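Input: one structure, supplied below.
What you see is part of a larger complex, with each chain still in position.
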Amino acid sequence: MKQKQWIQFLLAGAVVFLFLFSAQAWGHGGHHHPKPDKTGILLVAFGSSLPEAQAAFEHIDQTVKAAFPDTPAQWAYTSRIIRDKLAKSGKELDSPAEALAEMAADGFTHVAVQSLHTIPGKEYHDLVRIAKNFEQMPGGIAHVQLGLPLLSTQADMAKAAEAILETLPAERKKDEGIALMGHGTHHPSNALYAALMWQVQLRDKNVFVGTVEGYPEAGLIIEQLKAKGIDTAWLMPMMSVAGDHARNDMAGEGQDSWKSRFEAAGIETETVLKGTAEYDAFVDIWVDHLKEAMKKCRPHHHK
Amino acid sequence: MKQKQWIQFLLAGAVVFLFLFSAQAWGHGGHHHPKPDKTGILLVAFGSSLPEAQAAFEHIDQTVKAAFPDTPAQWAYTSRIIRDKLAKSGKELDSPAEALAEMAADGFTHVAVQSLHTIPGKEYHDLVRIAKNFEQMPGGIAHVQLGLPLLSTQADMAKAAEAILETLPAERKKDEGIALMGHGTHHPSNALYAALMWQVQLRDKNVFVGTVEGYPEAGLIIEQLKAKGIDTAWLMPMMSVAGDHARNDMAGEGQDSWKSRFEAAGIETETVLKGTAEYDAFVDIWVDHLKEAMKKCRPHHHK
């Protein structure tokens, strides 16, 4: 071997050492996160364009910031329709993917994403998959930890049943009905409404949980109330905010609203326009889920 | 440009044309499935090592083969413990991933995977993700379409409620209780048991649905039966096969079995050792789900 060849091989050798440290970056990928640890919170709601609904979100925002004063928290809305409406009035809200892409670009390595949905339906499962895609993405976020929606584990169901009973209007008499309006979905998680109702009814037989778009439908609740001879019912949203559904589909004057249908069936109604996110009893369940997510999301925590 | 250079560039040009057809294979990947269409069915159960349980699986197998006589159907078990037990007695059962890897290697391009689970819990969601990974895998399966478990949509819940009422033992008197034993889970889909119970109770107040590992627990059902003054209850599995749980946790003589606990509380018991997969009323729900999956799984069907 001549001298020139030796030089060439020594140079090549230098490359080996550099390579040994960097090889996995391209050979395997995705798990190479040399960024310093930086933890953040992303709060994700369906969203609402009603100014009245903002009180509920602000309540959550303040509770979260009080619980995690040192961790930056930002918001994303899953509803494109709501985001587009708000954009027209000059308020830019991120989609979950936009928020996560921005947090990745800003160097966040650990993000707890708290779902502010009521049930783990399509929106929640979409969030899980969006999170997973950001974990897998080069330059993404090493650890994106989902916090569960309001009604998830049986422990949540028990707490939510308790919260419902605690937040019933003081004026309601025991022989008056309660009809909570959940959103409802074609996703199997729709069953959580009937399951919650079964548990609440163990303690108060006159509380019903129905939905706008799933099962049980208003007609079945009306039928049940009539069978019990109940002539007055309180209509209350089982949604985080008292938005469009609460104001129109529940308490509106249109003939398809719950109010109109209950009254057409001879049941007098009282309406409560307050979302679950306005009550600490419910918000605490979400914040407990966020605390759980934050614990799993700590740098060096083994998943 | 000299003649030799022209030859070289003409040769290079030939490569361009070949490339234009193959480029996406490496530039984009995963979607390149030049194999001819070949459709198959994969039936996935938790599994059972009890010979008595095989009747239930054979019933499903025959019903599926009668419904799709031209489509090859094979089985996989999700439980590694069951597979290991069976392997010791010389019966090799595939995991879902093994079955899909084999079907991919055998040239299947479209596979309907029918979950024979009762609820869309962890096992079902794992199957969804396994399916997705095989769709994304080079040399995988272009389209893997999941069929839903027994209790998924509200339509399933209504059909299952009907099936429960239809398959109650003829000898049971109306004032005797029914306690169905589901498996139960920490997954939110555990709520489907209470939701199903709420619906069944609309028609028969004395039918209860409990679980071994979730909510409602046996104690709560015993308490409810006692409150109603019911002194006899029929214990029946709400599981596809009457396997270990039905024989031991439900009908066994151990002091923690439902039978022992019910009797210790002063409730006489009758036990039924037949899984839901032994009744057409339930099997038809699964097979309807498979039919739905097969429709979506047709070659050239746009997802």
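Lettered A and B in written order, each chain numbered from 1.
One rule holds for everything that comes next: a contact is a pair of C-beta atoms (placed from the backbone, for glycine too) under 8 Å apart; a residue touches a chain by one contact, two chains touch by 3 or more.
Note that the coordinates shown come from a computational prediction; the quantities given were computed from them, not determined experimentally.
**Student:** Quick one: 2 copies here, how many in the whole complex?
**Tutor:** Shown in place are 2; the entire complex has 4 copies.
Assume only the chains that are shown with their structure count from here on.
**Student:** Provide the C-alpha centroid distance between subunit A and subunit B, rounded to the nearest whole angstrom.
**Tutor:** Going by mean C-alpha positions, subunit A sits 28 Å from subunit B.
**Student:** Note which residues of subunit B are touching subunit A in the complex, please.
**Tutor:** 119-120, 148, 151-154, 157, 186, 188-199, 214-215
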